[in-house]
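Got a structure for you, written out below as structure tokens; questions coming shortly.
Note that one protein chain is taken out, while the other chains of the complex remain in position.
Labels run A and B following the written order; every chain starts at residue 1.
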Amino acid sequence: MKINRRQFFKVCSAGLTGSSIAAMGFSPTAALAEVRSYKLARATETRNNCPYCSVSCGVLIYSTGDKSKNAPGKIIHIEGDPDDPVNRGSLCPKGAGLMDMVNSPNRIKFPEVREAGSNQWKRISWHEAFERIAKHMKTDRDANFITRNAAGTTVNRWNTFGFLASSSASNESGYITHKVLRSLGAVAFDTQARI
Amino acid sequence: MTNHWVDIKNADLVFVMGGNPAEAHPCGFKWVIEAKKQRKARLVVVDPRFNRTASVADYYAPIRSGSDIAFLSGVINYLLSKDKIHHEYVKHYTNASFLIDERFALEDGLFSGYNAEKRSYDKESWKYQFDKDGYARVDETLQDPNCVFQIMKKHYARYTPEVVTRVTGTPTDAFLKVCEYIAETAAPNKTMTNLYALGWTEHSVGAQNIRSMAIIQLLLGNMGMAGGGINALRGHSNVQGITDQCLYSDALPGYLGAPLDADIDRKTYLEKRTPKAMRPNQMNFPQNFPKWWTSLMKAWYGKEATPENDFCYDWLPKRDLSYDVLNMFDRMYQGKMSGFVCQGFNPLASVANKKKVGDALAKLKYLVIMDPLVTETSEFWKNHGEVNPADPASIQTEVFRLPVAFFAEESGTCTNSGRVVRWHWKAVDGPGESKGDAEIMAHLYQTLKHMYAKEGGAFPDPILKLSWPYRIADEPSPEELLMEISGKALTDLHDPKDATKLQVKGGDQLASFGFLRDDGSTACGNWIYSGAWSQAGNLTLRRDSSDPSGLGQTLNWGFAWPVNRRILYNRASADLAGKPWDASRTVLKWTGSAWGGNDIPDMRPNAAPEEGVMPFIMNPEGVARLFARDLMADGPLPEHYEPFESPLETNPMHPKNTKAKSNPVSRIFKGDLEVFGTAKDFPYVATTYRLTEHFHFWTQHSKINAILQPEHFVEIGEELAREKGIKAGDKVKVRSNRGYIKAVAVVTKRIKALDVDGRKVHTVGIPITSGFVGRTKPGFLTNTLTPAVGDANTHTPEYKAFLVNIEKV
Partner (left out) sequence: MALQSLDIKQRSATTTPSPQARQTVEIAKLIDVSACIGCKACTAACIEWNDIRGDVGNCVGVYDNPVDLSADAWTVMRFTETEQNNKLEWLIRKDGCMHCADPGCLKACPAPGAIIQYSNGIVDFHQENCIGCGYCVTGCPFNVPRMSQKDNKAYKCTLCSDRVAVNQAPACAKACPTGAIQFGAKEDMKDYAEKRIADLKERGYDKAGLYDPQGVGGTHVMYVLHHADQPKLYAGLPDDPSISPLVSLWKGAAKPLATLALAGVALGSLFHYVTKGPNEVSKEIEDEIEREDERQLREEAK
């Protein structure tokens, strides 16, 4: 850090003047000192787990408001949960930066479609998204479902459709995903665990 | 992890190889530092790079990436030849005394039964010898030349310190120093914990890397001990849980092998998966397989699943081949797939060979992305310049992008690497119109169900009759789902030994998988999670962190599967008589009438020591396998094979046999063989890894993390930098036979050239945490470089050892 020399000289006299005047009881403003107010006072605290690595640290999420209906909360701070026996309040640089992840401007907010050959995203409704995706899946499944293999064994599989499952989704989400996939006869699915 | 995060503090030696926990798991690494501070534990690191873990280690040894088996085999040879093993443990708790088929052999790098055409083994000659009662034959003197112990001595004698140095490049004195550290823990009251991660799995010999360490830990008697174990430090926050729910085609929830074409009916299917005990008096716990499977089918199909229709066995799809992610993308590349869904997964950046992945996605009819954030995969069709030179007009794939709620925006459970399942609570609503994963899957299912109900179609029964008892059909709650996973009695359950005694009331949640039945009277979505939500309520939200034993077991914090057990195989922490090997770290002990101590016994609670029930209850032989009968695809004992892209011409262990240069049974796709590079054009060994400041390709979206590590770089040693005229901060181009990336050069003393088999081998380190849609400087995807060949057992791709060249831009 280089000093701005000219500025240095300029303020020299002002500095002495100021302090001298203050010493003589002509203080323009009292030299008060107050620390920044503690920003979590009355924030809502929620216990959760960090979504990154498999230490899965306990975190405390602080959000604005008190969950009243007219004031949707916004996350203002995340820190480690001191009660969690594994991380005991600590977090790594990823966990300590979680707030910027949740509040990232790169969050997807609406269902979108990029049509075949198009150069852009187009916002669509959830209804349209589910209808179009389900229609694709059904057409595909009905056309490619294999009831029996060459040996005549019943196999009931659909292998032209694939699915990659998140390793950060909850157990409950994972379970229901598995249940739905097998019911469709899907066999081509895998998880991030492999890589 | 066989043990858990906090238990690391109980170790005397923390041995890190195949991982870099200070970098990838800093908060778990805290317990390494605690072991050092509180127990005066030593930390030893073996890695191609002097990494962040090494920076606080007591000893560091370098190694050539891809030569771990040679190193670990050398350690095993050291332990066996210097007799630094835990004799009682090895004799009683492992299969050291078991006799193997006389035909078993290793010749010129290939085990008996090799079929070069199929690239696979016939494992007939790897089996135990059985007596007339059907039990495995043993020689407790360990002298029979066909006993596992003698086979191992012969197998490992070849890995002398000199051979280790020649293959791995680790200086002999450093190798021997590491051996000394490890050998000290053969004492019954000393333990070593091993921490590994993808540094071992992402090799064409990944599973055998880990097997090697399992063998070492068994020889030292460190399995089941506090401060011991084999501890896989897993990747994602719920990768353990999602693996437990088995979101992959090979298995149904709870690691129940999914039906194959050969399993023509339920009977055949169950028989194959329900083993008989191989030694007298053993628990042979997998004998309960039919109970687990039937209870799952009742959870999925409810009243529809009856004994008469084989509990809907035929409604489950049968698998003809492995549909792992590499194979899926190969099939997609061949045009054999129409649709694909990526749920919180970014294959363009994480599946091997980015070019092939992008080309494959372009052949799909529809692609659905479920993610909280913009991903590279969702924009594979978009031109991002040199880092993704796509032509949108020529790509006909319809791409949907669905906004998903993040962790802070949903409730439910995650399972950490130590198998502890904990509940988390929703803090705020997700942005815009985002929905949770479960809600999206439910909506999609409901939409399909209505279509099938209205229009009919291919085999609609399993869709229409899927049990869906959720109060809001489009939004199953995590509470409902966890209760379903945990399981309940469908009718009153009476004690099988005394029909007058009511065990569980119909409709009640079950306390554990011990109550599951194979007659359709119980339902359980995942047997290993059974008891997570019992009649006592949701045990995953317990927050009592008290730790009376001081071992960090915290039995009332969350719920660990199975049955809240914190250390697996804990019966092995005590001797045959049930006395702890180390009373100061008692995990389990025989109290005279039952097993007690500081954990849930991994043993029938009333199995008196004199009954001879051995600790490894999931194996039908009751003991641990030094020699892995018939389960490994690539050999019952690990053998060193070169990475598919190796700086060496031949395998130094088997220089004359080209078939044994690299894993002889790894799967190689057509077209991938052609894109392997050779040392002539690509002379440097590349290895890929995470950086602590980033999580994969996610945190590029976090401003804080972008500030901490803003731009992609590659690391090279000072010597290579001098040779290539590269200075720190220069822009460099790294090429493999599959593509190139450009990044900033970090020149470091921490990567040294190694002398391997008479030649100098340089390493180029490449972090994977670069992307082009975040707040960091747009960068290349590292998997542009990586090969698509994988481990023979798991098909995990070889991201840790391949060949590149490097030049200044």
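Quick note on the criterion: a residue touches a chain if its C-beta (ideal position, glycine included) is under 8 Å from a C-beta of that chain, and two chains touch if they have at least 3 such contacts.
Computed from a predicted model, the values in this text were never measured in an experiment.
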{"item": "Residue among B:Ala157, B:Ala536, B:Ile707 or B:Val809 that touches the chain left out of view", "value": "B:Ile707"}
{"item": "Options B:Ala54, B:Ala299 or B:Ile463, residue touching the unrepresented chain", "value": "B:Ala54"}
{"item": "Contact residue for the chain not shown (choose from B:Ala136, B:Leu361, B:Met483 or B:Val746)", "value": "B:Val746"}
{"item": "Interface with the unshown chain - residue positions in subunit B", "value": "22-23, 26-27, 29-30, 33-34, 36-37, 40, 50, 52-56, 58, 60, 692-693, 703-713, 727-730, 744-750, 775-777"}
{"item": "Interface with the undisplayed chain - residues on subunit A", "value": "1-5, 7-20, 22-24, 27, 29-39, 77-80, 87, 89-97, 99-100"}
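We adopt the following convention: only the chains that are shown with their structure count from here on.
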{"item": "Inter-chain centre distance, subunit A versus subunit B - centres from mean C-alpha coordinates, in Å", "value": "25"}
{"item": "Residue numbers on subunit A that touch subunit B, as the complex places them", "value": "44, 46-58, 61, 63, 72-75, 78, 80, 83-88, 90-102, 104, 106-119, 121, 126, 129-138, 140-142, 144-145, 147, 149, 151, 153-180, 182-195"}
